[in-house]
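Every protein chain of the complex appears in place save one, which is left out.
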């Protein structure tokens, strides 16, 4: 476990460093992250590097027992760069070139920009690659900027040429004959700055993803060349940020960081944000930035409630985080983020939040040994693809069909059933999972679905959601009714409807319980006598009335359940609990109390020794009954079999002896 | 009667055509529309036309008994055109030039663009002008794009010079001395890209209208030159689209098409959309596009309820449509409208909606003979001018004063009284009408009003609404209190008020019934003893309290009623019913049941034989009592005198024997 903060030594006199580092160490911190946004200090003029202060800062931190994560500063190009080579500034969809004075305002496809990025990254790696107290590296910061400049457009056109070979082939696969959009020259192809052709929009996102990946990889390569063994390379992503293919980015690094600014902790969907990042590499992640109190960019920048930071920290660990760093230690006197939460005030003294952070630090230290090497272990996976998300997000058909929110309608009841699903890319290997939930496998091809169906045939339980199997990998409609190749045993979507009003659903799944669908409803048909209709629609628009909404069919040794509607929590909970039971899964941990307010997370080591993290999200005391007593890692002693948690309380229990 | 769909043969392999055309014929279709958006296939490179496939498609359709409407493809310029001559791309009010990859993105004032448009139109007409199965032509599609490019600005300035002769004259008629806006050179005159001078804004709309008209006429001329006798030329307009003078456009063509995407059918104002288009040429129109199920561009793209398409179809016929075509038959695999409703699914099989369409096809066929040559016949006209609509729409004074919504406050109670008013331009000849309703004759001159007043003098009944007689034809305030030259018998607007809150109205019109005005209230005064105050305001802002809101005065052999307030439905219904009775009008058809849920439409042939269309908009059974029994054209036999309609049902009855 690592615990720390982002520190900007370049913003402060060297004489202040000792005080800050001492206060960090006193709060139980073990790591500081530094370097991001320090470009103007690291390279004050083109090619002139000044790195000694950074080495000094790393040394000073080390003297207080703090290891360092060094970040390349390429999210903040210096003024000499944007003034000297204005073509590196990004251009927005309205055609306006960014001006200096912000961050992440460069065009990542710019060769000139990339050249300077590689330069500074290499200079830093040469100097600090062998430093024993540099734990690892971060490349850039929250990569996210898309640019619609002319040079990027030309690069995109060349990228398309590489992908499609001829414009004829592109025209065919995109059906550009629609609206007379056929291209006869690569130079004719526009950027998707308006309501774009779906295939163009998808291709653009793929190009952007590759641009981001190449930008990252260019730096990672030079850092890797100089890094000592053991130094890892990381990149950080924003919660549920869908602007590019995060899996491809993650493939270039050793560790993925999550920047996590939730406003408030929202159980039961909080674990999903961690699971989505943990799934990028299928290994533990770090929370590279987390809010200490308030943010500064929201309409109402409220604070975390007293005690909430502790729950956030343990929830993160419970869902796979091995590190957690507050952003930031102290605000610079000037600049756009003066009002962001920090641990240290403008006067250099700890703010009230510091005390709470220090408590987290103490607790992490107490549990670190038991947590070392443990991971979330689960039999359940959720499949979620960035490309599906872009395709649906751009053509929602119903304004409220948000793909992430749709995924969470499945995640939440799974989590409340005590499970900790992995969230994986659609092409992930599924060996070892017993239940797979795919909210919307929207863009499919035969090769991709074959492996999934093989897994079902071999005994897997698959729960599919609405808008599955609609399009091919070019974002073109498949020449079949949905779910296309996933329509096993005759499952077929006769028609789909964006709903104006909620529609009642009923059936054997619910018995006499009332529930409804909203936003989206598919009229299902099934052929084959083994199919069971679990839910049907009640009175609706005349078309749906009485038709199947959810069906289950056996397939090989397994089962496919297709849920064609956006169900309310009542119906979704019933559905999820049924497929969980059918998949032979028990509640994954032995601690849930049957309500939705006490969360139990479990991490398991290679030797099977596990750690339970119990979090009471309720404002009254709750208790959990365990089959055996476990040692309490935070307060010592044995917890007994009835573990009490005060309002908002956390208990961390080791493996029973 | 014609029934059909939009078909895009260029999007599909020729081997598929047979299947599609057979399915169309089986649905009772008689016509397909094709060619729109096929430019890149019809002219793959500048001046190189490839028309054989289109001829083949027409022939293939003909082989299934389907006639064709051939559309010029100029709403979708090919990429070689916009790339080779970027000046043809429209520029928006923010100064951004459109990029390729959308539709209707060309500047219609561009001589270069118009040259290519005429080229392709002529090539198509040369090839298909003598084809026996080409029923008619459509020029372009939903013309609507305004461009603020520099060339258009120069053209506009020359247009102003032609209209005003000297800048002194323009300055005088526009009162440009306000805010020192006087022009001394034509080149100084800006485009109205911001909050513009009202006279400039009006002149711009006139210029845009002439530009659209000229663009259309240029194509219409070359098509007409090659069209065989009997081939008509049409243009299609969007429901209530107010961007230009539709009457001027309609004058260039033989037939006007309405593109009708109502979301849901909304009786009693549904007929107004048809009446407004029927009135453009005072003859029957076609519904050239109508939604089959759902749209794809709304926030929530809900479907039509089961049965609703049939009501939409018969409502359209009842209000003057002689053709109805679904847009579209089948979605291209790619492109921006993948999610739009169609009759055929992505798998090439009929969607559920197909069955309902086929029912409409059967019914149209059954009633076609009786409907042939019939038209809506009415004694009532509503006058509505595009220029008035622009002037009020740009200076609403109250944000909710939407001119179309204001018109509908008059239309709805007329329709509920069983009438089917025509909606005509303000300068339409009024011979034969007994009641004329003018919701807002806003821009007036003596010549224009003289004819209207002569018509009243000769016995006509005129109902005027608020904001009448305010400005001259330059959008300048008249040097008089409203309603200016329409202030007959001393009707005068002492003051007008945008209302913050509804204000009660009462008077002899309402007796003890409570009603109110909102949005707008005019304080009326009348001189002359014959005036009757029908409604007065209750407690309001202190100024209006107790003052007249609606007055009626005899004028010659007729009567003028002035309604100075935006009345609620209760008051407006009372007012409309009173003027209808005073005009000596009975309910125009012998079928209304006194409620607002059963609609009765009537069309009459030149020989007086009529057809009644009864539509039950209610969700329960309703019946209508007729004086004599009529033959039922859909199910055969005699309908009897008590005609029953199931929920959502339609009956079509021929002339009594």
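All chains are identified by letter, namely A and B, in their written order; residue positions are counted from 1 within each chain.
Here is the rule we use: a residue touches a chain if its C-beta (ideal position, glycine included) is under 8 Å from a C-beta of that chain, and two chains touch if they have at least 3 such contacts.
What you see is a predicted model; the values in this text were computed from it and never measured.
Peer 1: Of the residues listed, A:76, A:190 or A:507, which one is in contact with the missing chain?
Peer 2: Of all options in A:76, A:190 or A:507, contact with the hidden chain holds for A:76.
Peer 1: Looking at A:119, A:194, A:242 or A:345, which residue reaches the missing chain?
Peer 2: If we include the chain that is not displayed, A:345 is the one touching it.
Peer 1: For the chain left out of this view, which of B:35, B:192 or B:538 touches it?
Peer 2: Counting the whole complex, the residue in contact with the absent chain is B:192.
Peer 1: Could you pull out which residues of chain A are in touch with the chain that's been left out?
Peer 2: Contacting residues on chain A, toward the hidden partner: 8, 10-11, 37-41, 44-45, 73, 76-80, 82-83, 94, 96, 98-103, 294, 296, 299-307, 331-339, 345-349, 351-353.
Peer 1: Could you pull out which residues of chain B are in touch with the chain that's been left out?
Peer 2: 94-95, 173-185, 187-200, 395, 397-400, 474-481, 494-495, 497-500, 523, 541-543
The working rule: only the chains that are shown with their structure count from here on.
Peer 1: Distance between chain A and chain B based on Cα centroids, please, to the nearest Å.
Peer 2: Distance between chain centres: 50 Å.
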